[in-house]
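Removed: one protein chain of the complex. Kept in place: all other protein chains.
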Amino acid sequence: MSPMLEVKDLRGGYGLVKVLHGLDFHVNESEVVVILGANGAGKTTTLRAISGMIQTTGSVKLAGEEINSAKPADIVRKGVAHVPQGRGTFPELSVEDNLTVGAYARKDNEVQADMDKWYEIYPVLFERRTQTAGSLSGGEQQMLAVARALMSRPELVLLDEPSLGLAPLIVEDLFERFAEINKKSGTTLLVVEQNAQLALGIADRAYVLEAGTIAIEGDAADLIDDDTIRKVYLGI
Amino acid sequence: MQLFVQRLFDALANGSTYALVAVALVLIFKATTLVNFAQGELAMLGAFVTLVLAYEQGIPMWLAVFLAMIILGVFAAGVERVLIRPFDPADHLPLVIITLGLFLGINAMAGIVWRFDPRSFPELFPSGNAFTWGSASLRWYTVFTVLTVLVTIGLLQLLLNKTKIGLAFRAVSSNLESSELVGIRVGPTLQFGWALAAAVGTLGAAVYVADPFRQLEPSIMLRVLIFAVSAAALGGLDSLWGALAGGIAIGAIQSLVVPYVPFIPNELGLAAAVVVLMLVLLVRPAGLFGTPAVSRV
Partner (left out) sequence: MPIKILAGSSQHQLYKVITWSLFALLVAGVAFAYVDVGSISLGENNYNISLIRLNKAIAFAIAILGLQVVAGFTGQLALGQSFFFGMGAYASAWLMADHDWPFLLTFIVVVPLCFVIGIVMGLPALRIQGLYLALVTLGFAAVFPAIVKLDRLFSITNGVGGKATGPDGRKYKLEPPEWLPLDGIAETLQKIPLLGGYFGDGGISSKQEERMWAFMMFTLIAVVCFWMVANLIKSRQGRAMRAVRDNPTGAAVSGIDLARTKAMSFGIASALGGVGGAVYVAEVGLASPDDFTQLLAINFIVGLVVGGVGTLSGAVVGGLVIALVPDWASSTQEVGFLPERWLQGPTGSLILGLLLILLTFFLPGGIVSAARTLKNKIVRIIPRGPNGEVPGGASLATPVTADDTPDEPDSPVDELVGAVD
């Protein structure tokens, strides 16, 4: 059986600036995989390439199907959700509209049920459902962004630095939630993170990205114990 | 006093028609932060199409207006697809230039096809007065124009707030990139915005020239566009009700303030509108009802 996501020789970037220099990695079904790396290593670019936001060469296969030349709107319909860096909510829209629009690509009648489920998980979103997303705090916006992404009932969720700019307690809570989502529904997660300790804590496997190529790969548990790797790449 | 009331009525009539064109501008600005300089010319084209349908095809007037709105909507959708979509929405200069080119092109085309002699336009609303008080009279035209604007904005609000395409439209105007990431097809959504704007603009031009005191000719919308742009900018360029408020305010300046302030001569209604626009922008760069652009650094 082919993995959920299989990336081969991914190259590309922004105009003349090439960021990715031949990436190979894969994510199996129901796995949590984390991509670590310093600023500018190409983590965000990798996620943007997967969800079709930038033009790249190479192969990106979702459950065996090539999606590298597909448009973002079609990739979403194939079951990929992307929580971009800096939340990516719709600041002028109400919380409720943010969740509704998250289910934009769906055609079933259970949108309201899913929304209620998220209101239960994050009661604060229910309290603020008529407020605009722009008026929420950073932590609340990140909850909303995650909930919005999962409203599309994805099979694979791409999370881009979810911990960025959030207080440590909120971050811990958020990562617990990720682990829970993964366990309960078997949703596959691909997380890009600088907070290596937390991310490795919930991950099954990890890749370390360096200057647009995969420098190290291995089980999360092994990486967290390897002293050299800890010092050089993870800074913990 | 009666003169004042009469002018108040004039302000309402003028202001509402400016508001309709302003709403069209706002629809496009909301989605793309682009001011469509060709909006007035598209509306003028719509009025001519209405006239052709009504006179040459013998279609009933209101049906002709409705068909013209659809025709112009389709035309504008085509314009968006061919001339606008190839450009990066974040780079304004080429887009402004394209809309200015459209402005010149459509105006000249209309001049070639229909010539510049004014044509009378059939009345859309009952003639006569709804209400008379001494020398002041409220024309049915004014009543129905105001109603048309209110109904139009009301329907647009419903469309934007209660339908799926409306949600997509608001999402695209709020965050283009995230809209793609939730599966919205951004291009067709913006195209829908263009079509909607052209249809509303067509209605605006038809209502404007349906005033028995006005006639239709290809440069009819040049002045109206300036008033409408001022109205839209006063209202903040991204708010529908703001466009209405801006339209009424500009109408009021034109027919109330200018005649009463001795040092502003009458002919300067246009200038007064531009000056007010400038002053408002100086104090509130996002307009009176606009959402100030918040950028987190």
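Chains: A and B, in written order; residue numbering restarts at 1 for each.
In the analysis below, contacts are C-beta pairs under 8 Å (C-beta built on N, C-alpha and C of every residue); 3 or more make two chains touch, one makes a residue touch a chain.
Computed from a predicted structure; not experimentally measured.
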For the full complex, contacts between the hidden chain and the displayed ones involve B
In the full complex, which of B:9, B:48 or B:103 touches the chain missing from this view?
B:103
Considering the complete complex, of B:124, B:226 or B:240, the missing chain is touched by B:226
Where B:8, B:67, B:256 or B:274 are the choices, the one touching the absent chain is B:274
In the whole complex, what residues of chain B lie against the chain that is missing from view?
33-35, 37, 83, 86, 92-94, 96-98, 100-109, 111-113, 115, 222-223, 226, 229-230, 233, 265, 267-268, 270-271, 273-274, 277-278, 281-282, 285
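By definition in this document, only the chains that are shown with their structure count from here on.
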Quick check: how many Å separate the C-alpha centres of chain A and chain B?
43
Listed in rising order, the residues of chain B that touch chain A in the complex are 164, 167-168, 170-171, 173-175, 177-186, 291, 294
Okay, in this complex, where on chain A does chain B touch?
51, 53, 71-73, 76-77, 81-82, 84, 88-93, 97, 100-102, 104-105, 134, 148, 152
